[in-house]
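Of the protein chains in this complex, one is absent; all others appear in place.
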Amino acid sequence: MRLILRSPTAVAGLIVIGATILVAVLAPWLAPYDYREQLFEGLTLEGAPLPPGGDFVFGTDTLGRDLLSRMMYGARTSLIVGVVSNGAAVLIGTLLGAIAGYVRGWLGTAIMRFTDLMMAFPALLLAIALAAIIGPSFWIVALVIALVNWVQVARVVYTETTALAEREYVEAARALGAHHLRIVGVHILPHLVPTMLVWATLGISTTVLLEATLSFLGIGVRPPEPSWGNIIFESQSYFTSAPWLVFIPGVAILLLALSFNLVGDALRDALDPTQRGRR
Amino acid sequence: MSRLSVEELTVGFNTDHGPVDVVEGVSFALDSGAMLGLVGESGCGKSVTAMAVMRLLATPPARIAGGRVLLDGVDLLRLSEAQMRRVRGDRIGMIFQEPMTSLNPTYTVGSQLVEAIRLHRPVGRREAWAQAGALLEQVGIGAVRRRLGQYPHELSGGLRQRVMIAMAIACSPAVVIADEPTTALDVTIQAQIMELLDALRREKGMGLLLITHDLGLVARYCDSVIVMYAGRIVERAPVKTLFAAPRHPYTHGLLASIPRLGRQQERLPSIRGMVPSPGLRGAGCAFADRCDRAVAACRAEVPPLGPADSDHGFACWNPLP
Amino acid sequence: MTPLLEVIGLERSFPTREGGRIRAVDGVDFTLSRGETLGVVGESGCGKSTLARLILQLVPPTAGQVLFEGEDLARLPAAALRRRRRDLQIVFQDPFASLDPRLRIESIIAEPLIIHGIGTREERRRTVATLLERVGLPPDAGRRYPHEFSGGQRQRVGIARAIALRPKLVIADEPVSALDVSIRAQILNLLADLKADLGLSYIFISHDLSVVEHVSDRVAVMYLGRFVELADAQTLYARPAHPYTRALISAIPQPDPSDRRARLVPPGEPPSPEHPPPGCRFHPRCPHARDVCREQTPALRRVEGGQGTHLAACHFAEEIAALPSPTG
Amino acid sequence: MAAFLARRLGQAVLIVAGITLITFLLMYLIPADPARMIAGRNAPQSTVESIRQQLGLDRPIVEQYLIYLSNLLQGDLGRSYMQRTEVGELLWSRLPATLELMAGGIFFELLIGIPAGLAAAAYRGRLPDRVIMVAAFVGVSAPQFLVGILLLYVFAVELDWLPLRGYGGLDNLLLPALTLGILGGGWYARMMRSSMVDVLRRDYIRTARAKGAGAGRILVVHGLRNAILPIVAMIGLDIGIFMSGVVVVESVFGWPGIGQLAWQAIQRLDIPIIMGVTLIAALAIVLGNLLADMVAPLIDPRIRLRA
Partner (left out) sequence: MHKMLAAGVAVMALAAPMIAAAQDDAPTGGSMIVTYNDDVSTLDPAIGYDWQNWSIIKSIFDGLMDYEPGTTVLVPDLAESYELSDDGLTYTFHLRDGITFHNGRPLTSADIKYSIERAVNPDTLSPGQGFFWMIEGFDAAAAGEADGLSGIETPDDRTVVIRLSTPNATFLHVMALNFSFAVPREVVEELGPDFGRNPVGTGAFKLTEWSLGQHLILDRNENYHIPGVPKLDRIVFEVGQDPSVALLRMENGEVDILGDPIPSARFVEVMENPDYEGRIIEGGQLHTGYLTMNVQMAPFDDVRVRRAVNMAINKDRIVRIVNGRAVPANQPLPPAMPGYAEDYEGYPYDPEAAKALLAEAGYPDGFDTQLYAMNTDPNPRIAQAIQQDLAAVGIRAELLTLAQSTVIDAGGQPNTAPMIWSGGMGWIADFPDPSNFYGPILGCGGAVQGGWNWAWYCNEELDAKAAEADAMTDPARGEERIALWRDIYLQIMEDAPWAPIFNEQRFTFRSERIGGEDSYFVDPVHIPVNYDHVHALDAGQ
């Protein structure tokens, strides 16, 4: 932790993430309006959204809802999807990659060929089809994203595991009579943690955006529940006439993703005990 | 006059815990055609010394804190980077420990040799390739044409080290620094390479600085030897003198701890403890804590290297007789 | 009485990328008695490390048997083999690579105890403390990580881990090659002490003939996957019966400027194990090679008139043995 | 080489077949009926039935798939349900635009990523390194459509330097390709830096310096060639990633490529087009990887094509 705090960029990232979490948790108390309410005074007489300023700090959306309140509640969705589904993707990817890399043989080959196949499969199509088949819900989004995003993690983990499995200390553990489970659990998985963390953080931006795309397709978050992604997509064509509707959530996603990336990067350095030893 | 003389060289590193000197007041001289052994254990500063002479240390974190490195009377430490670049590879050649990794894997042997030539000699491509071929022959590589077109990974360790040597001598340098040139090689190959280096320095009149931890090599090939410990020279002498009668307890302990062929010993004499890490060295002699002959003075003050007028110098308050 | 270890016709080949096969270990036989140290010397790529892993069943053999106290390790079921591993341990060459950088020293040393379910947490802690002391490490070392130690200290950790289960056999694979001279002597002495105290047997693998001579009762010389000579240490160094052994011995530079032995440096380098030469594998580099060497593969056989069981794989072993001693 | 190619092509065929199978299955499972979409609102049930029969939609899925495969082997991708045009022709007409966009994207990725990564590596640990790396993270974190819209807003709307959207000249390509390239550029900069920092620590770099080579020469001649391998492998993967990325970029910039086609087809459940696009995407990814594998030995002679 101290090492993370040494990097000013990571500290900035932590602040942004912390603030986002805080806002998401406190949204019911912080939000100036009901995020669902399509306010009469939230639209001009011609039906145009209101720009930031005045009663509406971030302006209103095309239905006359307060954008600030929607952003605050949307932070919940985006955080949950980003963390949960991306976390699930990383876990699935790590599990499959580690199994394939450690066990090798026909099972490893089968897993990796399947990974190749998934790699070559257009993710969006898979997501749409799955959601259409299973039926839309928020958790479907998480599932779909996890199913789409694990692939790259699996490949990276596979490569790393094959290298790790050949390390001398793994051989030493085998010579001691260690069971495979112990070897994987004690000598391989902990070494994968930095990779997992990096992917868990790097993947967040893609995840948040994929959520947005899926919500837009009607697969994910049910309107009128907001997510940063669906706020953008609902109003993307307004970028010239109501740019705040695109840029405010866009910048929010960018900042959040950037923060996760920066923290992940610092975390990776910090988790390396060869760094930790230097006092 | 010496081709290369190093005077009071001090090299420090910036670490997380402040600056630390890893080489302190090192002086030595190397004559044409001579082979000087620089011996010591890992971390004693022998490689840093060599890198400092070549000015290959990254600054920061490294910092050359003092001293002079004179090559034919010119202080290399005062040259600009561009000037220094012209010295490297031209006036001083260098051979490294790992022939596996010291050659660029993505270029052919030939193009790497040609680069070494063309960086310093205004010759055409064709001419450079011819010279590269000649160099390979000089280092005892046959089938030159084929070899030039091969990549490093297609060569054995011994051949690769020969290529490294060819690159180091490409511009007939005044001095060649060989940093553990045979450590990574098998015994039989090591012998071949050392014989080659020995022959080349005689033929070409190059001064050869042999950095090694292997006292056997030093005994066999060097004219004189410097022993380093914890960043300082603890003893220097002509080879015969040193091996016959080491005066510094460290040198003595080192020589004693080597198992020798045909001499069955129940236990090897060993030096207790271990080398103190840089930055944690006390005020006195860095070896004092491991030394059986240590006296009070040893912990108080660093012994100077002396006597100055003798070719056998040692830095010890209580030397062996 | 059965020997502690009996290796019979052990072979292992690996496929190469080009579709060929490398016979890394190509028919090795030997026995090891209790309390004995067998030195194995050879140059890089001769198969000595593979031999170590084959004995330990870390790599399954292509052919042959490894009988440990009369029990064929290759035939043991996985669980039984894991239990058997208590008796066979290994010390690796690279004291950094063989220690998990993410574990504290105490966890590394305690790992064998945990694996075999020995002792309570508290007992294990005490065992670790004893072991640390036994290998000459300070008591506070347990709380630290491998990278905080020097090579010699890390090797002590590796040794502590190897002896934690009180094994009967320790295979030391180049245990001192990565260490400095002064430290090397310390570790060699430690290994000798442990052997005496714990009644260990060693297979000591090294490329350094002087070290092997120092520690071994018997010495085997390996070349391209085969033993070319096997004899007790004194005999081997005094009267080598294989030209390769002779060359190796003479190539070692002695820390003695007055040593002016003629050096019998063999020309060239070991050929690729993928395409070993026909006949005697050493013949292309052998100064004594004759026609028969190019055609017939010499078997590892008793050297006539040799002392004890002196085995050598050379058609002219007796001739070679009669040459002046290379150690001078 | 030939054996390598044969094996890889074999794998490619398997992967593509696997992908078409999965796609087929997914389409089959989606609760919507293409026959109804075609029949329109006025059609009586009998018409829907006869359409279903006409298209073979009433047959078991396995049979449908086998028919699809056998048609595919004859080079027949089928006809769009809605447009009634041959899918091959539709894809072919849109492929150039997408390829152009992808090529432009890769160009910008490399143009941004490699110099930035090199510079960061050269100044590692110092200010330029930090600045470049944070910038790279911004590039990686930025939502693609946001980048696209921002570029559009600045360069086409406000400054009016470049055409807003559309397809045709290089000036049209610039913004969409840049949008595509910024994300990859960030990735490449990071990869290039870490790869280069790693390479710069290698012994042969020290050798080159000992030879008297200058900093620039070391970076470009000795470093780049060794450090670029992960990037080459990445380009292969990128082709696949781009297949998803183009959907967004094509819609932001009104680029008449495969992405748009796919989007429309998904909306209308035009299965032959969806199958065609998946096929193309799979082929692109497989070929991209193959290409990367084949280029690798040219860069690093240690790598051999393993059959």
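A, B, C and D are the chain letters, set down in written order, and residue numbers restart from 1 in every chain.
Rule of thumb we're sticking to: contacts are C-beta pairs under 8 Å (C-beta built on N, C-alpha and C of every residue); 3 or more make two chains touch, one makes a residue touch a chain.
Computed from a prediction, not measured in an experiment: that's the story for all the values here.
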Request  = Over the full complex, note down every shown chain the hidden chain is touching.
outcome  = A, D
Message = Can you say which of A:Ala132, A:Ile232 or A:Ile248 touches the chain missing from this structure?
response = A:Ala132
Request  = Just the residue numbers, please: which parts of chain A touch the chain that's not shown?
outcome  = 36-38, 40, 43-48, 62-63, 128, 132, 136, 216-218, 222-224, 234-235, 237-242
In chain D, positions touching the absent partner = 30-34, 36-48, 50-51, 54-55, 79-80, 82-86, 89-90, 93-94, 97, 157, 164-167, 251, 253-256, 260-261, 264, 266-269
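FYI, only the chains that are shown with their structure count from here on.
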Task = Just list the two chains that share the greatest number of C-beta contact pairs.
result = B-C
Task = Just give me the whole-number Å value for how far the CA centre of chain B lies from that of chain C.
result = 31
Query = Distance from the CA centroid of chain A to that of chain D, rounded to the nearest Å?
reply = 22
Message = What's the distance between the Cα centroids of chain A and chain C, rounded to whole Å?
response = 51
Inquiry  = For the complex, give me every residue of chain C touching chain B.
reply    = 43-44, 150-153, 180-186, 188-189, 192, 207-211, 213-214, 234, 237-238, 247-249, 251-259, 263, 265-267, 269-270, 325, 327-328
Message = Please output the residues of chain D touching chain A within their complex, sorted ascending.
response = 11, 14-16, 18-19, 22-23, 26-27, 29-32, 130, 134, 137-138, 140-146, 149-150, 152-153, 157, 237, 240, 243-244, 247-248, 262, 266, 274, 277-278, 281-282, 285-286
Complex interface listing, chain A residues touching chain C = 167-169, 171-179, 182, 186-187, 190-191, 273-274, 276-277
